[in-house]
Structures are given as C-alpha cells and as structure tokens.
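Dumping the structure here so I can ask a few things about it.
Missing here is one protein chain; the remaining ones are kept as they sit in the complex.
So that you can tell them apart, the chains are marked A and B in the order they are listed, and the count of residues begins at 1 in each.
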Amino acid sequence: MNINQDLFATFAFHAGLMAVKTLGMAFATVKQRISNNNVMTKEDASMRPGAKIGVGVNEDVERVRRAHQNDIENIFPFLTLGFLYLFTNPALSTATSVFRIFSGARIMHTIVYLWEVPQPSRAIAFFAGMGANLYMGYKVLSTFASAM
Amino acid sequence: MNINQDLFATFAFHAGLMAVKTLGMAFATVKQRISNNNVMTKEDASMRPGAKIGVGVNEDVERVRRAHQNDIENIFPFLTLGFLYLFTNPALSTATSVFRIFSGARIMHTIVYLWEVPQPSRAIAFFAGMGANLYMGYKVLSTFASAM
Partner (left out) sequence: MNINQDLFATFAFHAGLMAVKTLGMAFATVKQRISNNNVMTKEDASMRPGAKIGVGVNEDVERVRRAHQNDIENIFPFLTLGFLYLFTNPALSTATSVFRIFSGARIMHTIVYLWEVPQPSRAIAFFAGMGANLYMGYKVLSTFASAM
C-alpha cells in the first residue's frame, strides 16, 4: 500500500491543477454574467437593476456553464481514477505522460469551447482526456478485479 | 493510518467501476444526440446540417443527461466516503457488501432510468445507493467526530 513519492507528487500536481482549473470556471461564468447583465436569482437582481434573471437566457453565459459541466463530468472522475492508478504499479514516466495528456487535453477543451474554435477541435480535446481516463480505469479494474 | 490491503483493493475496484460507469454516460448521451439529431452548440451543427441546437429540445437526450447528473450527485460523494470509510476499521465482509450494494444499486438506477421501467423501481435503486452512502457517512462522522 506504499507508493513511490515521485509518483504521488506527479499526481498531486496534476490533480491540484485540474481541481483549481475547474474552480476557475466559476469566475469565467461571473465575467459572462456581468458582461451580459444576466443574473441567476431575484436576490441577485437587487444588486444589478435591469438584469435579466434566469438560466438559459444568454448563450454566452450558457456556453461557460456547459464547459464547466463538462469539466465536472470528466475532471472529477480523474481525481479518483488518477489516485487509484498510482496503486497499479505504473512506471513513473508512463504515469507522468498520462497525467500530462489529461491536463493538456482539458485545458485545450476549455480554450476551444470558450473561443468557439470550429469542430472537430473540441471533440479531439474531449476524447484525449476521455482516453486518458479510460486507460487508467482499465488499469485499475484489471489490477483489482479479483477484489470484486 | 495503514489500511488492510484487501480492504483497499475492494474499494479500488468499486470506485474504479463507478468512475468508469459515470464516464460511460457521455457515450450514452452522444448516442441519443445522434439518434435524435440534437447538438449542443452552433459549431457542432456545422458537422450535422439540419440538427436541432440546444439543451432541453429532445426528451430522450434530456433523460440520459438527467441520469448522468444523478450519477454525479451520488457517485462522486461515494468516491470520497468509500475511501474515508476504509479508515473506520470496518470488517472486510461488511465493507465488501456495502460497496457491492452501492455499485449494484447505481447500475440498476441507470438501467431503470434509461429503459423507463415504471416507478418505484428508480426510487428503490436511488435509495439503496443513498442508504449505502449515508451508512458510510455515519461511520466516518462518528469515527472522526472528536477531530471536528
């Protein structure tokens, strides 16, 4: 149950980066809400008279919210799969590559999504991150299958 | 702070399975989007001329997205509660049962949701998973209450 310190450090860096990156989406949403004068609830409207209230009323706001949700769907599973993957005895160089591919893909995904880069850019970024996740998932499940 | 290797292995298997299962919902959504010609953004529409753009326009797509969201709400807390539960000194057989009940309940929840099996099937699957989560939550909070 002991894992190599360098291996853990690599995971800790990338997991921390991805968690902070996901938190950052809240600020991107706030920026779009202010630019487009779109607030979420009536108590918020008291601070911004004339603001449109509600979800789904401004496409720029919704775009950031969708990118945020996509991070939730992909980065949160990574935070657990990456940790469990450390216990499958991976080579440090392999694990570092997998974590870098994941982090790079998710940062690209957000850039491509928010700047509206034409497809298939977003699909490529999505599947690169998904591929890293599924690779780690396969390693975890095959290593621990006997404990089912 | 050391935990039994068999106990960890059981958690690792079920946590890995649940993380991969949640990731799989993305593919179920893509399948419904293609079947129903419903894309999310205007850059996606360039790849599928004539597609309806947006959220909430197709009930089959929304059904998968709701099942995905329900996994997020229940499986992601499990990934942490299950790990912390390992440190509450559970019997291996008890922990294995709790993890199996959770995994089984969440797989049933998705099947019942996507195949539209009449209620109370979905409610039963939901509360079985929730029960496993709350049981582990109680164990964790009571074990570590003095460190509040």
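The definition used in the following text is that contacts are C-beta pairs under 8 Å (C-beta built on N, C-alpha and C of every residue); 3 or more make two chains touch, one makes a residue touch a chain.
Just so it is clear, the model here is predicted, and its values are computed rather than measured.
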{"item": "Positions on chain A where the hidden chain makes contact", "value": "2-3, 5-6, 8-10, 12-13, 15-17, 19-20, 22-23, 25-26, 40-44, 46-47, 55-56, 68, 72, 76, 79"}
{"item": "Contacts of chain B with the absent chain, listed as residue ranges", "value": "1, 56, 62-63, 66, 72-74, 76-77, 79-81, 84, 87, 116-120, 122, 130, 133-134, 137, 140-141, 143-148"}
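One rule holds in what follows: only the chains that are shown with their structure count from here on.
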{"item": "Inter-centroid spacing, chain B versus chain A (mean Cα positions, whole Å)", "value": "17"}
